[in-house]
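Heads up, one of the protein chains got dropped from this complex, but the rest are sitting where they should.
Which chain is which? They are A, B and C, in the order written, and residues in each are numbered from 1.
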Amino acid sequence: MIVVIKPRAAENEIQKLMDKIRIQGVDIHYSKGASQVILGLVGDTQAINRNMIASSDIVEKVLSVQEPYKKANRLIHPQDTILEIMGRKVGEGNLTVMAGPCSVESEEQIVSVAKDVQAAGAHFLRGGAFKPRTSPYSFQGMGKMGLELLSIAKKETGLPLVSELMDLQDLDLFEDVDVIQVGARNMQNFSLLKELGKIDKPILLKRGLSATIEEWIMSAEYIMAGGNEEVILCERGIRTFETMTRNTLDLSCIPIIKSKTHLPIIVDPSHATGIRWAVKAMAKAAVAAGADGIMVEVHNDPAHALCDGEQALSPVDFSQLMDSIQKISQIEGKVI
Amino acid sequence: MIVVIKPRAAENEIQKLMDKIRIQGVDIHYSKGASQVILGLVGDTQAINRNMIASSDIVEKVLSVQEPYKKANRLIHPQDTILEIMGRKVGEGNLTVMAGPCSVESEEQIVSVAKDVQAAGAHFLRGGAFKPRTSPYSFQGMGKMGLELLSIAKKETGLPLVSELMDLQDLDLFEDVDVIQVGARNMQNFSLLKELGKIDKPILLKRGLSATIEEWIMSAEYIMAGGNEEVILCERGIRTFETMTRNTLDLSCIPIIKSKTHLPIIVDPSHATGIRWAVKAMAKAAVAAGADGIMVEVHNDPAHALCDGEQALSPVDFSQLMDSIQKISQIEGKVI
Amino acid sequence: MIVVIKPRAAENEIQKLMDKIRIQGVDIHYSKGASQVILGLVGDTQAINRNMIASSDIVEKVLSVQEPYKKANRLIHPQDTILEIMGRKVGEGNLTVMAGPCSVESEEQIVSVAKDVQAAGAHFLRGGAFKPRTSPYSFQGMGKMGLELLSIAKKETGLPLVSELMDLQDLDLFEDVDVIQVGARNMQNFSLLKELGKIDKPILLKRGLSATIEEWIMSAEYIMAGGNEEVILCERGIRTFETMTRNTLDLSCIPIIKSKTHLPIIVDPSHATGIRWAVKAMAKAAVAAGADGIMVEVHNDPAHALCDGEQALSPVDFSQLMDSIQKISQIEGKVI
Partner (left out) sequence: MIVVIKPRAAENEIQKLMDKIRIQGVDIHYSKGASQVILGLVGDTQAINRNMIASSDIVEKVLSVQEPYKKANRLIHPQDTILEIMGRKVGEGNLTVMAGPCSVESEEQIVSVAKDVQAAGAHFLRGGAFKPRTSPYSFQGMGKMGLELLSIAKKETGLPLVSELMDLQDLDLFEDVDVIQVGARNMQNFSLLKELGKIDKPILLKRGLSATIEEWIMSAEYIMAGGNEEVILCERGIRTFETMTRNTLDLSCIPIIKSKTHLPIIVDPSHATGIRWAVKAMAKAAVAAGADGIMVEVHNDPAHALCDGEQALSPVDFSQLMDSIQKISQIEGKVI
C-alpha cells in the first residue's frame, strides 16, 4: 500500500500518521521527493484500516498494490480451475456451449428447443423460470412450473441445466438445476452471494452492467470466501453511451480475467447485443478471443417468444453458428 | 407505439404483420414514406406483445410513445406526493435533511452524532447497520445490534430513522426504522422491491450506478404496483469514465424527475463524490437545482470511521453547511 | 419523421403546428391515441426545419426514421465499397493487415520494422510522424523528417504507407503517404474533414473515444459529401468506466457498420487495449467478428519505443499473430 502525502504537509503531522500506521503491524518505507513525501507500507496491509489513513487531512491518496481478492487470484492459485458438471468439463482447454430460450414457456417448447440445441452440439440447456424484468407489468417467468418443465427436458435429453435464481427463498426449487445463474442486476446482491457461498453447486456469475472487472472478481470472491469455489464468470455486455446495441460486449475482459484469475469465463452475446443478426459474429469473436464457452439464446419460434425474441436464434441459425464455433475451437486447440 | 418497417419489405408481409397486430385490439395508421412504411399503433398498446413485433424480420425498430410507468407518472397523478413521516413533511415545498454516519459503530458514537445533527437542524438520522461492501473481507456493519443502537438514538433525540435493508429476512428487525433504504446495488433486485411493495413504510430508493432515469422510475413502479406508494427517490451519482470523483453526481435528473413523476427526490452528495471537501458544494448545488432534500454523512471522528470516513463531514462542517442550505432554501421559498 | 405531441395539447395549437409543417412541403398523417396525438411526416423530411418543430411548446419529442447519412448508407449503395490501393484490395472479402511502430524514430528503426512486418505478411506499413499526445511535454513525433523516413521504408519494401495528419497545413508533406489517417481526437474536427473531402486519397477515419456509431458514420459522410468516397473506418476502443484496459474495444460495431454502411471497417486492438499481451486475443476476435482488417503496432525494441511501447508487439509476436489470423481468415473465406 502506498500513501501519497499532500505537498507542504508538516513533518510532525507525517510522523504522527506514521506512528498510527506502525502500531497496526506494518513497516513503512519513507521517501521524500521534490515536492512531496510518499510512504510505502510493507507487510500484511490487508489488515490495515485504510479508511483511517485516507481520511487524514495530510493524505492526498492511498494506492493499493496488492489485488483485494485471494481465492480467485491466479497469483495464489496459478492452476486453471476446471469444473466437471455431469461429465462435462468447463474451463481452460474446453469450449462449453450453453443454449436455450430466454424463458421457459411450455413443455413442448422447452423439450423441442432442448433436443434441437443438443443435436447441434450444445452441452448445457439454459432456460429462465424466474425472469428479472425492468417493468412490473412484463411477463415475470413461469416460476416453479418453469423449473419442473426444465427437469422434464433434462430427463429427455440428459443435458445439464442452467437457470437463474433471483430469491434465496426459491433455492429449494433448484435441486435439479446443475448451474445456478446470478443475473447481472444481482451481481452485487451481497446477501445472495453469501448464501450461494454455502451451497455445493456451480454458480454462473454474470457481470453487472456497470461493474468493473475488479468488482466482478470481488463478487466471485464473496461466493468463494463462503466455501463454494465453483464459480463460472459470464461477460454479457456493459453499459456505455452506444445505443445501437443493447449493451457493449467487452471481449477484452477475457485476456484480463484469464490473467488475474483462474476461473472459467464464458460470454453471452445474445443479451449483450440484443440483435439476432449480430449474435453469430460476436459468438465467434468470443471464441477467438479465448473464452471458455458461450451462452446463446435459441427459441423454436422467436417471433412468438414471451421475452427477448429479438435476440434469439432459430435452431437452424444456431446449428450454423455451431459449425463456425467448432472450426475456430479447433484452431485454438480446444475440446468442444 | 410506432413500428418502422424495413425499406424494401414486401407489401404482403406488411399486411400479414398488420393482421397479427390488429387482432391484439389496436388500430393501425399506415404511412408510406419515400423509402419506407411506418405503422402508428393506436389504442391500449401496453397490452400488445411488443416482442412479437420487434422480432419480425421486416421490422426495423419499434418506438414507444407512452411512458411505461403508471403509478409514478406525473401525467396520471399531477399532484406532488408529499409524505408525512413522524410529523415531518417530505416533498415539494419542503427541504428535508437526513444526516448521520455511514455505519453505526457504538452507542456513544450514534447518540453523539444524532444530537449534533439535530442541533444543526437535520430532520432525520441516517445510519447503516447492514453495509453493502465490495469486499467480503471489509466490515459488514453491526447488523441487529446496529439497529438497536439506532433505536436508542431515536429515543434520545426524537429523530426518525433511515437505514438500509439488504435482505428480506431482516425485515422484522426494521420495526423502529421509519424510512427503509434500498441501496444502489439493489435497485433492480426485483424480489426485494416486490416485497417492499407490500409493507406500510416509506421506501428511499437509491438510483443504481448505471440506471437510466427511466429504469429508476420503473423500480419505484415495482414498489408502487404492490400497493406501497410512499417512495422517495435518491440520486447518489452514476458511473462514468471520470475517476477524480467516486461517481458523477447527475443533478440534471432533478428537473427531469420532477417533470416525469410526482415523487420526492433527494440527493446524496457524500457517496457521489466520495470526497469530504466536495460534499458542501454539491449539497448546495442540489438544493439550488430544486431537490426536495439532501442526505449527508456526518461522523464525530471521520479519521476513525469504520467505513467511508473520507467523505464524512465533521459536526462543525455539517453545521456550516446547514447555514448555507437554509439560505438557498429561503430563496427557493422552501420550508426547512 | 414522427412528431409526438404532448398530452393535453390544445387541438388548435396542433392545427397551427401542422400548417407550419405542411408549408415546408411534406404530408402529415395524424393519429389520435388514448393519451396523445402523433404526427407522421411523409415526404422529403430532410429538408424540414426539425428545430422549429422540436422547440414548439406542444411537442414532446421528434423521432427520426430515416438515417441522416446518404453517401455512406448501405440502403442507397447496397454494394460493398472495395478500395484498391497500390494493388491491394481493402474491403469485404479481403483481410488487410496494417502494421508498424506507433512513431517513426529513425531510418534504421522504420526500415527494420517495415521488413519484419512485410516478411510476416502485412500489407501496409503504419507509422506516426505527427503524434497527438495528451501532454505538451511528451514527444510530439519527428514531423516532416518522420515522413521522409517512411518514404525510404516504402522504397525499400514496396509497402504502401498509412500515417496520421493532424493539421491541414502539413497536407503537402503527405504526398507519398497512401492512406491518410484521421485520429480519434480529430474525428469531429469538421474543418479537417471537409478539406479531406476534396483530396484524392483514401482516408482512414478512427472512431472518436466517445463517438456513437451514427456520429462516426456522419463524420465519414462529411468526407464523402465533399467528393472523396474512399473512406476506411477504424474501431479503436471507446471510453467507458473500465480502467484495466485503456479503452473498451467495441467489436459489436462490426456487424452494425456492415449493416448500415458499405464502407470497409478495420480494427486497432493496440490502442484499444494498451496492453501487449491482450492485443493478440483481440486481433483474432476482430477477424472472427468480420472485420475487413486489423491495424497493429509493432516495434523492433518495444522497451525503448518513444511512445506507447507497452502495447507494441515484437516482430516475433507479430509473426505468430499472423499465423492465427490467416487460419481464421480461411474459415471466413477471406483473401489475406
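Things worth noting here:
Here, a residue touches a chain if its C-beta (ideal position, glycine included) is under 8 Å from a C-beta of that chain, and two chains touch if they have at least 3 such contacts.
Nothing here was measured: the structure is a model prediction, and the numbers come from that model.
Looking at C:186, C:228 or C:273, the residue that reaches the missing chain in the full complex is C:186.
Of the candidate positions B:39, B:238 or B:307, contact with the unshown chain belongs to B:238.
Within the set A:118, A:134 or A:240, the residue that contacts the chain not displayed is A:240. The chain not shown here touches subunit B at positions 210, 212-214, 238, 240-245, 248-256, 259, 272-273, 275, 277-278, 281-282, 284-290, 324, 327-328, 331. Residue-level contact of subunit C with the missing chain is found at 46, 51-52, 54-56, 68, 132-137, 166-169, 185-186, 188-191, 194, 208-210, 215, 218, 221-222, 225-226, 239, 276, 302-310, 312.
Touch with the hidden chain on the side of subunit A covers residues 2, 4, 7, 29, 31-36, 38, 40, 42-45, 63, 65-66, 75, 239-241, 243.
Basically, only the chains that are shown with their structure count from here on.
Ranking all chains by how far their C-alpha centres lie from the centre of subunit A, first place goes to C. Rotation angle relating subunit B to subunit C: 180°, from a CA superposition, given to the nearest 5.
Averaged C-alpha coordinates put the centre of subunit A at 31 Å from the centre of subunit C. Multi-chain contact residues of subunit C (touching two or more other chains): 240-241, 243.
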